[in-house]
Structures are given as C-alpha cells and as structure tokens.
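What you see is the complex with one protein chain gone and the rest in place.
Labels for the chains are A and B, by order of writing; each one numbers its residues from 1.
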Amino acid sequence: MNKMKLVINVLTVFFSLTVLAQTKIDRIKVKGNEFVNESGKVVVFRGLNTSDPDKLKTDGVWGEDYFKEISNWGATAVRFPVHPQAWRRRGKEEYLKLLDQGIAWAAKYNMYVIIDWHSIGNLKNQLYLHEMYYTTLPETYAFWKLMAERYGKNTTVAFYELFNEPTMYTHKFGTITWEEWKAINEEIITIVRANGGEGIPLVAGFNWAYDLTPVKYNPIEAEGIGYVSHPYPMKREQPWEPKWTEDWGYVKERYPVVLTEIGFCDETAPGAHVPVIGDETYGDAITDYCDEKNISYFIWVFDKKWSPQMYVDDKYTPSRQGKYFKKKMKSYKN
Amino acid sequence: MNKMKLVINVLTVFFSLTVLAQTKIDRIKVKGNEFVNESGKVVVFRGLNTSDPDKLKTDGVWGEDYFKEISNWGATAVRFPVHPQAWRRRGKEEYLKLLDQGIAWAAKYNMYVIIDWHSIGNLKNQLYLHEMYYTTLPETYAFWKLMAERYGKNTTVAFYELFNEPTMYTHKFGTITWEEWKAINEEIITIVRANGGEGIPLVAGFNWAYDLTPVKYNPIEAEGIGYVSHPYPMKREQPWEPKWTEDWGYVKERYPVVLTEIGFCDETAPGAHVPVIGDETYGDAITDYCDEKNISYFIWVFDKKWSPQMYVDDKYTPSRQGKYFKKKMKSYKN
Partner (left out) sequence: MNKMKLVINVLTVFFSLTVLAQTKIDRIKVKGNEFVNESGKVVVFRGLNTSDPDKLKTDGVWGEDYFKEISNWGATAVRFPVHPQAWRRRGKEEYLKLLDQGIAWAAKYNMYVIIDWHSIGNLKNQLYLHEMYYTTLPETYAFWKLMAERYGKNTTVAFYELFNEPTMYTHKFGTITWEEWKAINEEIITIVRANGGEGIPLVAGFNWAYDLTPVKYNPIEAEGIGYVSHPYPMKREQPWEPKWTEDWGYVKERYPVVLTEIGFCDETAPGAHVPVIGDETYGDAITDYCDEKNISYFIWVFDKKWSPQMYVDDKYTPSRQGKYFKKKMKSYKN
C-alpha cells in the first residue's frame, strides 16, 4: 500500500464515521392501528418527499443542507422515491451510496426514512406510465431483498413502501386483481423479513395508490404493516371527507395508514396536472382529517421543478403549497 | 434555426402531407359473423401478405410502387407481418415510420391493413421456431398498447392480429392450454381497447394458427373480434373441405373468420417447405370454400424470395401461385 492510498483510506474512514455518527433512533413498530416508538408512545409522521436522490445528486442538491432545510420546515420524516430506471442507470453500487448518505443525513436531523420503490403502473403486465417507472417482478423482489439486507437493522429506515402507485389506468395497463396484487405484496413482505428487514412494509391499493376498499374483506396477510393512500385533491369531489373514509380512511380503524403523497398547486403552476390541482381548502381538509385520526402524511415534493413543487428557487423560497405546509408542519409539537 | 434546416423542415411537412393525404375510408366492424362497412354492407377481404416492412425497406422495395402493384393484383387489403426481432433491431421509432408509410400507401390505394405481430411459438414459455420470432408477454402487451395508441382511430388499420402462429410444435415448445392462451388474448384485447384501438382483434388457435376447435366450447370472451386460420395445403389431406369445416370453418357460423395466410408452391420451388407444397387444386378448393362462406383470405407472400413467393423478379412477374391468385383476385367485383 503506497502513501497516497493510505491517506485516501484514512480520509474515507474519517468521512464515513462523520457521516454515520448519529444518536440511536427508536425502532418504530406497529401496535394495533398506530405506529409506536420503543416507549410505546404513538407517533404520527408529517414528512416531505424528496425528489429522486439520483436527480438531486445530478442537480447538485443532494447534501446535508437539503436535509437541514427539510428539518427546518418541520418534517419528522422523509420519503425517498427510488425510480427503477434511475436505480439501473446509476447502478446499484452508486445508488446505494446515495441512500447511505441520505439515511445518515436524515438520522442526523432526527428524521425517519421511507424507502419507496417509485413505479407507477401494472407490475403484473409490466406496463407503466413512463419508461422511468419500468421494472419487473424479479427486479422488485431483488430490490427489496437488498434493502432488507442493507438497511433492515437501521432504525432510521422506518418504512419500506413496496410499490408507489399500482394502477390499471382504466385498463390501459390491462388487468390485475386485488388477489394477485395482494399475493405479490405478501411475497415481498416475506422476502423483506427473511432478509432481516425490521422496518414496516407499506402497501398501496389500485387507482394510483388511492383505493383501499378491498382491505375491508381481504387484507394483506401479514402482521406489522401499514397501508398507503395518495388522496390528491382531484381524486374525489368535495365534500371529500365521507368519500375519503369510504375509500381509505376506514382502514385506520384497524391498521396504520400513511398518506405518502399529498399536495396541491394552482392550475397555472408549472407542471400542474390531474389530480393535484387544488388550494388551501384541500390543505385544511386533508390535514384536519389526518390529525383527527392520527394518520401520517408526506407532502409531494421538496423540489424546485417537480410538481407540485414545494419551493421555487435555490434559496428554498416556498411555493404556495410550500408556505401552507411549512406553517402547518411547524405547528405540531413533536 | 438556420436556412438549411428550414428548407428541410418545409420539405418534411410537405412530404408528410402528401403521403398522408387520403380519402377517409370506412371503419370496418363486426356484425354477427360478418365484417361490415359503415353502410352495413358485408365486406369480404381478399388480400396479400407483404413481407416484413423492415425487410422490404432493407431490400429497397418499400415504396408506393409496391402498394400500387399489390392493388393492381386485385387486393383489397394487405397484412404487415411485424417480426419481433425486426421491431427491436430497427427500433420502435424507425419501425413506426415504416408502418406510418405503409398505412398511408395502403389507404391511397383503398386497401385495408392488418397489423400482424409475427411470432411463431409458445409465448408462455418463450420458446420459438427461430430467434426472429422471439418475444415476451410484456413486450407483446406493450406492442399492442402502442399500436392502439397510434393507429386506433385510423380506419385503414382494420385489424390487429394479436399473435401470428401459436404452436407447441408437438411439445417441442412445451405446453400451453387453450384456457391460458384465451386469457392472454383477452388481456391483449382489453389493452387494445382501453388504449383507443377501434379496429378488430384477430385471434389464432394452436397448430401454427390452424386449429380453432376449442372455440366451439370456449370462445374468446370479447365482442367484435374475428378468428384466424392458416390452412396451407399440407395441414390436412384431401378431400379438405369436411376437415376444414371441422377444424375452423364451422366457426364462421358464429364469428367472422380470416385466413390471414394461404398459399402454395411446387416442391421444387425455392424455399418450398411443409406445409405449403400444393397446386391449383388447392387454390380452387380454398377459394371456393371461402367464397361460399364469405371468409376473407390473404395470400402469403408478396415477395420475391420468401416462400411461397408470389413474384419472381424485380418486375413483379408472377410465380405459379402468383398467376393463380392474381387472376382469382381480379375476378371479384368489389
């Protein structure tokens, strides 16, 4: 070993120790229909979605400051949307480095992490909304096996969101039954747990992760999991509350529920699209609904360009929804 | 934008308009066991198979003259056999340009089009007769999704032939049940229609698209489709007619039937192979059979080399079957 290599190695070790230094954070568990910490205290998360770590890295934004800012906005957790195409393009080894960093930065600011396999479409038929969401069932299994092996004992990584938004898109992606989807999720949960994943699997329903009605008669056969919905403003017409209860809110009576994506923007905002157009009326409705039922939620998305964006420039100046949710999140007493 | 680019763009627009100019052609629909036009008149197609557009392009034959010639032979429709390997090798974008052109040329000469996913084998096991036929179930779904999106409203594209020749090849390709094959076809039909495909799906049976006997007790569960058979001379021994009726002809009593491949050649002809060896006796038998029952048919293949070829040189001089079918097709009063 020559001297230069030695210097680099010492620096590497030093860097790693610095980055990974952290207070041990409680393992979050499921108890009945709630998440609890190691003292048994109920924990409700109000968090932010980062954009894809790969995208943030390319933008030069992926760094401790980004996480510090998120923490300053009042978030107690972050969700990392790992796009399958980005995962393959950057390569497993390089992408894992990003996740290692992000998890460490989140931990430093006492925030929990959801790792989200960010695909949209019908995994059974391999039909997706866009190439960036393309994956296969074996790739999905392998991804979760690796996540469990690598982060399964890391208490910061509280959640594994198995598949972002399952949808048949009015059958443009063909068909898949709840029974088929349930079996896929149960298989992933088996794989996660057998490989040491001690975090909480989160399972979404159809209609772009909106509809959880089949859980009523045919829930996922696994303990210690949570369910996901993405109730954007336009998924239903006002008054929203009775429909939300019918579609996904009722699940909270028996299981934990996490809204891993909520958010709104003007129809004139850059990138505005169905179903995210809305305003503070929606903000009040969804946060009140969640607060009343101890439902955790995550705002989409802490990015300058992805829509609905939360900030509008390199100084993290809040967008309209950014202002709303920053104030809201900071109002909670954690 | 510099001047040269402008010139090229203007030329491109001009070229596109020229190519795509066409009289609106009737949407063909299924009514009972017949195809009908928008006036409700029964339509029976006598058409030709082109060789693969990719192959014709490489040969320098893909052009308006080729379609003009086909029209001169009396064809009222053409079938484009899209080989999965050619589809991938040329690339989706480039291949679509060929289809755009071919559809426009067909329309100019008032001919309808069958788009044919030209694979041969067992899609369930991904075992095929040759690498050129290799595909996967997700690729097949994605192909038809794209065809429906791009050509679904184009009335020239009357038919979607979902899979050319399903076969277990005496189990050399393993097994697949009719129920499994039926479900695959129903899924593709769902995808085609959800993505705007207003044409008519055509479904083939086993034994290299010969055998439709399972339709009797277990037809495809979808409205507005047709069935396919490829009754080449050697599929059965003479007298053919009672066997044809038993194997696939009986289907015409309830559903439209299209023989998307028929043809014959001498055993000494270039490329002669089982099951295509035959003569005008076969020609008379199959065309009489079809004419009596209003069954549409397409001759394989309008190419100089692929067998059984329809012409033998660059001047489109008819081969033996070419002479036979040219005369026959021109004898119909359309």
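We take it that contacts are C-beta pairs under 8 Å (C-beta built on N, C-alpha and C of every residue); 3 or more make two chains touch, one makes a residue touch a chain.
What you are looking at is a predicted structure, and each value in this text was computed from that prediction instead of being measured.
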Options B:Trp73, B:Tyr95, B:Trp117 or B:Phe173, residue touching the unrepresented chain: B:Phe173
Given A:Val44, A:Ile191, A:Ala204 or A:Val251, the one touching the chain that is not displayed: A:Ile191
Of B:Leu127, B:Ala222, B:Ala272 or B:Val312, the one touching the omitted chain in the full complex: B:Leu127
Contact set of chain B toward the excluded chain (per top definition): 125-127, 136, 169-175
Chain not shown, touching residues in chain A: 137-138, 141-142, 145, 187, 190-191, 193-195
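Following the convention adopted for this analysis, only the chains that are shown with their structure count from here on.
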For chain A paired with chain B, centre-to-centre distance based on mean C-alpha positions, whole Å: 47
